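The structure that follows is given in the form of structure tokens.
With one protein chain removed, the remaining protein chains of the complex are shown where they sit.
Naming follows writing order (A and B), and every chain is counted from residue 1.
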Amino acid sequence: MKRFLALLFLFTLFCQKSTTIKIGLVAPITGDVKTFGESVKNAFLLAIEEANNQGGILGKKITPVIADDKNDPTEAANAGSKLINQDRVKYIIGSVSSKSSIPLSEICQSANVLMITPTSTNPKVTVGEDGARKSFIFRACFIDPFQGKVAAKFALENLLAKKAAILYDVGNDYVKGLAEFFRDAFLKGGGVIQVYESYSKDDVDFSALLTKVKGDNPDILYLPDYYNKVGLIAKQARAMGIRSIFLGGDGWDSPDMVKIAGEAIDGGYFTNHYSPDDPRIEVQEWVSKYEKRYGVKPDALGTLAYDATNLLIYALRRANPEDVISVRDTLQNIKGYKSVSGEITLDEWGNPIKNAVILQYQGGRQVFITSVTPE
Amino acid sequence: MKQLFGLLVIIYLVLRSLFTFGLINPYGQQIVLYTGIIMIWALGLNLIYGFSGQFSLGHAAFYGLGAYAGALLTKLFPSFFAIVPLSLLVSLLIPSLVAFLIGIPVLRLRSDYLAIATLGFGIVVKILFDNADALTPKLGGSRGMLGIPKYTNLEIVFVFVGITLIFIRNLIYSKYGRALLALKDDEITADVMGVSTMRYKVMAFTFGSGLAGLAGWLYAHLYTFLHPTNFEFLKSIDCLLIVVLGGMGSITGTVIASIVWVFLIEGLRSFLPSYLIEWRFIIYPLLLIMMMLRRPQGIFGKKEARLFRESSWYESFKS
Partner (left out) sequence: MSYLFQQLLNGLQLGSVYALIALGYTMVYGIVRLINFAHGDIFMVGAYVGYFALSVYRIPFPLVFPLAMVVCAVLGMTIEKLVYKPLRFAPRINLLITAIGVSLFLEYFTSLRFVFGPNFLAYPQPFKIERLNIGGVTINSITIMIFAIVFLLLLILEVIVYRTRIGMAMRAVSYDKETASLMGINVDNIISFTFGIGSALAAVGGILYGIAYPQIHPFMGIMPGLKAFVAAVLGGIGIIKGAVCGALIMGIVEVLASAYISSTLRDAIAFSLLILFLLFKPTGIFGREESEKV
């Protein structure tokens, strides 16, 4: 009986090949940043469902194939490998954090599989160690050099900060990269940084580092990590009597941030990709659609995943889905695609040129402060 | 001996044809190769723990040392014509050297203290891997090491599995092997009997760790991506499970247990629906506990398949 079922399963695999188009998703559905994975998954599925309701791609339905990378680089590599070799997927949306996307991109690139990361902001996702562009890898969000600059500019010009301290996770490409970009931009703008310290992924006790920060008494404490770590750090910092303003990046965007940090995060600013309060019609339509379906407002990561999936579907519809190279070329040449998070035109590095927004946590809610355009 | 060789050749030919005719997809091929790698790694621990009774919880650290050392070399000098044998040698020698240096002081300790010391060593090494990019950015540190050339293939894995099996088998049935078994049974008596226990313990530890390093090289050049979490303490436990499951002191046991383990953990990943995948990690420790309660000698205990046993005169001597 088992053998028969196995054969039947194999047979259906062959059948599926010609009547549906598979799009894979690699995301941290479980693990320390699960809210990211969940929103990305929800948005991804919503986008595919909408596309299927509109007739799919040239008449063929889209089949989503989901793999969990647990926010771990090795798992991401394995998940990608399985999607490509076992499930024969040629198009992947993923992953969420740069540390997972970078190894995933290596695997996709060497297998000629098209990958769009919705949310990874580290430049190394689309650029190899040798400095050459990975031709099959794209992203739907801005990159960290831009994000770091935006944060530094805001700190110097709007918050009138003169001294900043930075605490970052040495094991996370995204966090480390963002810390470096912020530091470079802040120093270039005339600011001073005396405390630039790293911690490890598993650390929960930051008392030693925070004591250093307290002694330094900076205007700004830049915490470019994800919400789960930042919440802890912020809380311990306030418990120690540190009064600096907290500043961070898009990793802060999660409903769990307030759960973990509580009051400690009030007054903290962060750079992000979009704000649900943005009055543009695309944003409002998206927010109400997502809220009706899932009961909560979409966060930036879900929004980016929705945009990335739709971008892929857009390219698939205008090229030959069986030929990855034709889809890739179509994607690369897209100009001015109107997505929820802004207009997308992909540059030669596979990165879109987009706006950033600055939000602030006030009383447990995210409040829109300002929007920044790249120069 | 001849039987073993023959069997290896047959298995190789079967696998080679399955691969070439595409009857096993690339993902499946990777699993088969991974099995061979795990086998070498586990045989190394079997030498240290199964045959010599030294409870080392740091085996994954040596696996990692071999992996990183070899991979660094292949990445630094990709065009050097003899880079493969050279980096293989490095992967073998560096962990062996470290094991030798560590072994001399540490193997003096009693069993539970030895376990803790090797555990601590494993943790320290993993943290060093995490910070390795301070040494040279190519090592990747806690972001992982990318872009290792894919040199591992069926041929290389098979050759080394074969060499390992033959090496261990011959070692066990030599005077060194007898010394090891003696000190495993009762260290104090062996000492009193004139077996220089320290020397043999260090020898087993060095060789076993060298094998782990070799397995590490093969791993690095198969998955082309290394990350310190692959070599943490929990991975040493995986290896321990295989050795215990198969039966300490049984080559056959380790071989079979490696195959079972890989197919359980990795193979099931593809066949289980997603909500059941987590259960692999529950079945796994339960198995360990059951083994200890019901059958601590493992599946094979001390039995050995005829393939791996000695030639006739020793056989009759043993019984």
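By definition in this document, a residue touches a chain if its C-beta (ideal position, glycine included) is under 8 Å from a C-beta of that chain, and two chains touch if they have at least 3 such contacts.
In this text, all values refer to a predicted model and were calculated from it rather than measured experimentally.
The chain that is not displayed touches the following shown chains in the complete assembly: A, B. Contact with the omitted chain, checked across B:G120, B:G147 or B:G301, is made by B:G120. Only one residue from A:V113, A:L209, A:A300 or A:V372 touches the chain missing from this view: A:L209. Think of the hidden chain as still there; on chain B it touches residues 55, 105-106, 109-113, 115-117, 119-121, 123-124, 127-128, 130-131, 188-189, 234, 237, 240, 244, 278-279, 281-282, 284-286, 288-289, 292-293, 296.
Taking the whole complex into account, chain A touches the unshown chain at residues 30-32, 34, 170, 197-200, 202-205, 207-209, 211-212, 214-215, 228, 231-232, 235-236, 239-241, 256, 259-260, 262.
One rule holds in what follows: only the chains that are shown with their structure count from here on.
Spacing of chain A relative to chain B, judged by their CA centroids, is 38 angstrom. On the chain A side of its complex with chain B, the touching residues are 66, 68, 72-74, 77-78, 81-82, 85-86, 99, 102-103, 106, 128-129, 170-173, 176, 200-201.
Residues 25-27, 30, 130-131, 141-144, 146-147, 223-225, 227, 229-230, 269-270, 274 of chain B are the ones touching chain A in the complex.
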